[in-house]
Each structure stands twice: as structure tokens, then as C-alpha cells.
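The complex is shown incomplete by one protein chain, all other protein chains being positioned as in the whole.
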Amino acid sequence: MPHRLTALAELLAQFNMPCEIVGDPDREITGVATLDEAGPTEISFLSNAKYEKALSTTKAGAVIVSKEQEVPSGMCALRAPDPYAAVTVVMVHVHGYRKHERKGIDSRAVIDPTSKIGENPGIFHNVTVGENVTIGKNVVMYPGVYVARDCRIGDDCTLYPNVTVYDGCVLGNRVTIHAGSVIGEDGLGYAPVKGKWHKIPQIGIVEIGDDVEIGSNCSIDRATLGRTVIASGTKFSNLIAIGHGAKIGEDCMFVAQVGIAGSVTVGRHVTMAGKVGVAGHLHIGDEAQIAAMSGVMNDVPAGTSIAGAPAVPIKDAMRSFSYMARLPDMAKQIKQLEAQVEALQKKIGS
Amino acid sequence: MPHRLTALAELLAQFNMPCEIVGDPDREITGVATLDEAGPTEISFLSNAKYEKALSTTKAGAVIVSKEQEVPSGMCALRAPDPYAAVTVVMVHVHGYRKHERKGIDSRAVIDPTSKIGENPGIFHNVTVGENVTIGKNVVMYPGVYVARDCRIGDDCTLYPNVTVYDGCVLGNRVTIHAGSVIGEDGLGYAPVKGKWHKIPQIGIVEIGDDVEIGSNCSIDRATLGRTVIASGTKFSNLIAIGHGAKIGEDCMFVAQVGIAGSVTVGRHVTMAGKVGVAGHLHIGDEAQIAAMSGVMNDVPAGTSIAGAPAVPIKDAMRSFSYMARLPDMAKQIKQLEAQVEALQKKIGS
Partner (left out) sequence: MPHRLTALAELLAQFNMPCEIVGDPDREITGVATLDEAGPTEISFLSNAKYEKALSTTKAGAVIVSKEQEVPSGMCALRAPDPYAAVTVVMVHVHGYRKHERKGIDSRAVIDPTSKIGENPGIFHNVTVGENVTIGKNVVMYPGVYVARDCRIGDDCTLYPNVTVYDGCVLGNRVTIHAGSVIGEDGLGYAPVKGKWHKIPQIGIVEIGDDVEIGSNCSIDRATLGRTVIASGTKFSNLIAIGHGAKIGEDCMFVAQVGIAGSVTVGRHVTMAGKVGVAGHLHIGDEAQIAAMSGVMNDVPAGTSIAGAPAVPIKDAMRSFSYMARLPDMAKQIKQLEAQVEALQKKIGS
């Protein structure tokens, strides 16, 4: 079903994004695509000036641009207050999210009879659900998912293929876990005894709040005692490691390959860019922003932006980086000064 | 079955950890929990002064503390020489380790008839065991485990869901591999031929010793020729990458996201903190300790502690980090000296 440009403008107005239509308001749009790949029935967008050149070559039927952006003559456009926010609304409207089949519980799934599964499930073949598990309604579990005994899973959760959830873990409502991620494996808990490592039972759990999305191939340790927590609204990319007993606050965003050591506490709405590492037992305050590849070795106050390894306030890190480039010059200056001072000393001594 | 405080004190005495009982020796304990989460029938512990405050608010029925630690009046306690070691003993006694069902070989497992499986197995549905595999006794394999042809697996091993073991690999006794880990995939072996990469057959194996525990979502390359080795007693956290032909010594501990390039040799009882990287063909001596996020570019002598990228002895690294913070001051000092010297030169020249 095509969408006329004017209908999309009305949609955006409903989202408090009033748009100006440039060109034919009856232009019909069937999908959203990048400037490079869009065809004449697709709408595209420009939000990063870096890609402005593509405006002149795109075959898109229309583009969403900023209020000030000039567009080539003849091109249909929606001028929106925030083109990226606008295209997001259009994508949800035109394409929607991935649909999941919910055909009930496949006969080839292996569900322990003591488990309880809510209404309207989509439990595929080769899913395993252990003893005494409680699962809410509208839950989808793809093949290869393994949910061990005593877990509790809320409503509207989606577990993609080959996800493993260890015993006793708790997932809230609307939790999405992408393929291959592991929730609740034992953490690295050993007591050193005469040069050997003796395993400490890991009797805690992982507790995941509502509306959390975990990327693929992540590993979230259960707590030694108590809970490892990923609070509501938090989003993880892929290949993230969370140590035992860590507590991640609400509405955080962690980019790929972040690693959080055990017993770390992270406040709300903290952003960690790719490959950030945080040492054990630290506290990261609310709204902190941690640049990619930072190595955090100290508590981070709320609202702070840090970078580097070891991480320091981002301005200090940038200053250090720029001074590092000047080190050879500084060494030369010192050498020159030493020669000049020596010459002065000789002159005066004489 | 509850445990009286006096019984726990006797238990600890047997482990050479004589304790003083504070308060009611008949206090009944049913479990171990954190200070924050323990209830009146649970015992907790304090081993890190950082958490001392929680002593005054805990609802724990008893706490394990150090010999010197003061406790609020009315609180039951065990004063132990090493509270963390003591709570470990109590956890093993009260909770024990995860139990695995061993109901034999599930009829929905796919086991090649040429394979041999020892007594008392727990081979779940959807496990695959290839041709000519030998498996010891008491081995547990969860759904989604795949063991390829010609592997040899010792006694008392546990392979969690969705673990893959490639052909010909060897696991010792009491090996635990957590969910999603892959043992024996091909390493990055290619010969460059006119700008293309020609694959070199990877005909070696991975050999894992006794009492090794591998975390979740790890990847351990098979050797190009010969063996990649993880020696007995070594423990890995999650998301660790081991390159082809690397040989990791006994009783090492690697934290999450460590990466070891091909042909590295690591001695015994080496500790690598999170995200350490080691370049190819290096040797890391016994008992070395490598700080989080270090990038190791040279051999490391036995007993050395190193940090940084590139990694240097930890004292040098700390010194460099502190000098880096002083760089702007140093630059200012140099500028000032230059002005002063110029002034002196003028004065003297005149």
C-alpha cells in the first residue's frame, strides 16, 4: 500500500514534526531507503552533511531534509525539523518491526511439564524449557533457545535462535535477546588455594528489567550471591561481557564489545561506546558518557564525559593526546635550552 | 536443612579457619546472601571495607567478618581469619554446586554408532556426537551441543547448551565449557597469493587439560599443525579468543574478552585481566600478571606485572600515566624557560 507524500506529512505533524512539502504532494511512496539505494517510489533522508553530495545523484522519489537544506530542482522533499527523527517515524509507519509467528508450542519443543507458558506463544521446534519455568504471554522463542529451570520470563519477550538462559534468571516484559547471547553463566569466581583455583558456587541470578534489548553473542554472568541486574529500558549491542554482580541502571546504551567487571554499579542513562572496559567494584554515575575504548579505573561522577585508558575527563584526554604529538618537539626544545644555558654559564663564568 | 552457627564454625575450623562466634551460637542459617539482600535466616559477609556501611543496615541473621571488624550490637557474627575464604567454604557446604541430571542418553540426541560413551551420562536431546568420538563417564551435554568426529572427552565434563567442539579435539577430565563457546574452529591461516588469501588447511587440534573451565561465547582456534593447548587448572571468563597454536599453561586465569594471538606461549599461573591482548609468537613467563586492557608486544619475564598499551612494567606504566597528566605544565615550563633564556642572552649579549 503506497503512502502519498501528503499523508506522510500529516503523520509527522501528529508526532509534532510539522513539515513543509516540496514538489508533488501526491507522490506515492512504498518504502524507505538510503540515498544511494532508493528508487523512484522510495523516500530517503539526509541528516548528516557528510552525505550531502548524494542528494544530487539519488534516484529517490522524495527525501526528508532539514528546514534549511536546499534540494535539486524537481526533487520532492519533506523539510522536517529533525530529518533523522522524521525518517524514524516514517520507517515505523511504512515498514514496521519484524513480525514473529506465534503458532503455539511446536510439538518438537521440549517443555518440562512443570513449566507454565502464557497465552499466544511462539515456541519453535528445538526450544528447551526446563522445570518450574514461568513464561508470560505472547513470548517468542526461536529454535535452539534453552531456558533452564526456575527462570521467570515476562510478557512479549523475544528470544532469537540459540540463546541460552541459565537457571533461575528473571526477564521482565518486552525483553529482546538476540541470537547466541548467554544469560546467567557462572562468573569467574574462584578462591586461590595453594596455587590452584577452587570454584566458588555461583548461586545468584541475572535479573533483566522491562524493555531491555540485548544484542547477539553477549555474555551476562549470574551473581555469586544476589543479582546481576540490567535495569529497564537499557539497550546492548553485540559481544558485551557483564561480570557477576554488576548492576546496570535504566535506559543505558552500551555499544559492541563493552566489558564490565564484577560488582560494578552503573547509574541511569549512561552511554558507553565500543570496547569500553570498566574495572571491578567501581560506580559510574547517572548520565555519564564514556568514549570508545576507554579503560575506566576510577569511579565516574554523574554527568561526566570521559575518554582514554586510564580514562580521564574527555577534555583532559584530548589535551593529553595533542600534547603527546608534541613530545618530540618538546624534547628538542629541552635539548636546545640545555645547550643555550651551558653557553650562558660558560660566558658568565669567564 | 538449617545449619546452626556453631556448626558452621566447626566446619570452618576443619578447613583451618578457626572462628570466634559473636552472639547466639544456635542461630539457624539456611542460606548465604549479600549484605543488601540477606534475610534473618541467611548469613552474609564483609570482606571489602568499601561495603562496611551495609553492616549497619543488613537484615542478615549473621555475618562473617574479619577478626578485627566491629559489628553492631545484637548482630550474630563469625570472626574469621579470611572472611571471603570462609564464606566460600560455607557456600559450598550450604548451597553446593549446580546439579546436573544424568538420565542417560536422550533418544532425541544424535549419536554416531561408532562413538563410545562412558557410564552415567547426561546427554540431552538435540546433542550431536560425530563418528569415532570417545566420551568418559559422568559427562553432561546440554541441548545444542555439537561434538564433531574423532574428539576425545574425559570423565566428569560438562558442556552447556550450544557449545561446539570441532573434529579431533581433546578434553581432559572435569572440564566445564559454558554456553555458546566454540573449541577448535579454523584459525586465521591464509597464504597471500597475488592479493588474494589462499586458505591453509588447519589440521591441528585443541587440547584442553583437566579441571579447565571455559566461560561462555569463547573461541579457541585449532592449531594449523599440532596443538593449541589450554593446560590443566586454567580458568577462562567469557568472550575470550585464543589463536591457533597458542599454548596456555596450568592454573592461569583470564578475565573476559582477553585475546591471545597465534603461537603465543603462556607459562603457569598467569593472570590476565579484562581485554588484554597479546601479539603473536610471544612468551609470557610463569606467574606474570597483566593489567586490564594491556597490549603485550614483547615477551614478558616470569613474575612480572605489566600494564599499558604497549605494555611495560606496571610501575613504569603508572609513572607514564602520571607524567602524561603533567604534559601541559611541562610545555608551559619549557616556554617560560625559553623566554628567560632569551632575556638572559640579550642581557649578556649587551
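As written, the chains take the letters A and B, and residue 1 is the first residue of each chain.
One rule holds in what follows: a residue touches a chain if its C-beta (ideal position, glycine included) is under 8 Å from a C-beta of that chain, and two chains touch if they have at least 3 such contacts.
These numbers come from a predicted model, not from an experiment.
Asker: Write down which of B:A7, B:V71, B:A241 or B:A302 is the residue touching the left-out chain.
Answerer: Touching the chain that is not displayed is residue B:A241.
Asker: Out of B:G31, B:P83 or B:G144, which touches the unshown chain?
Answerer: B:G144
Asker: Which of these touches the unseen chain: A:R4, A:R102, A:K199 or A:K235?
Answerer: Missing-chain contact among the listed residues: A:K235.
Asker: Quickly run down the residues of chain A that touch the omitted chain.
Answerer: For chain A, the residues touching the absent chain are 32-34, 36-37, 44, 48, 50, 84-85, 88, 91-92, 95-98, 108, 124-126, 142-144, 160-162, 178-180, 213, 215-217, 233, 235, 237-239, 251, 253, 255-257, 269, 273-275, 292-293, 309, 321, 324-325, 327-328, 330-331, 334, 337-338, 341, 344-345, 348.
Asker: Mind listing the chain B residues that contact the chain we can't see here?
Answerer: 110, 126, 128, 144, 146, 162, 164, 166-167, 180-182, 185-188, 190-191, 195-201, 203, 217-219, 221, 223, 225-227, 239, 241, 243, 245, 257, 259, 261, 275, 277, 279, 281, 295, 309-310, 312, 316, 319-320, 323-324, 326-327, 330, 333-334, 337, 340-341, 344, 347-348
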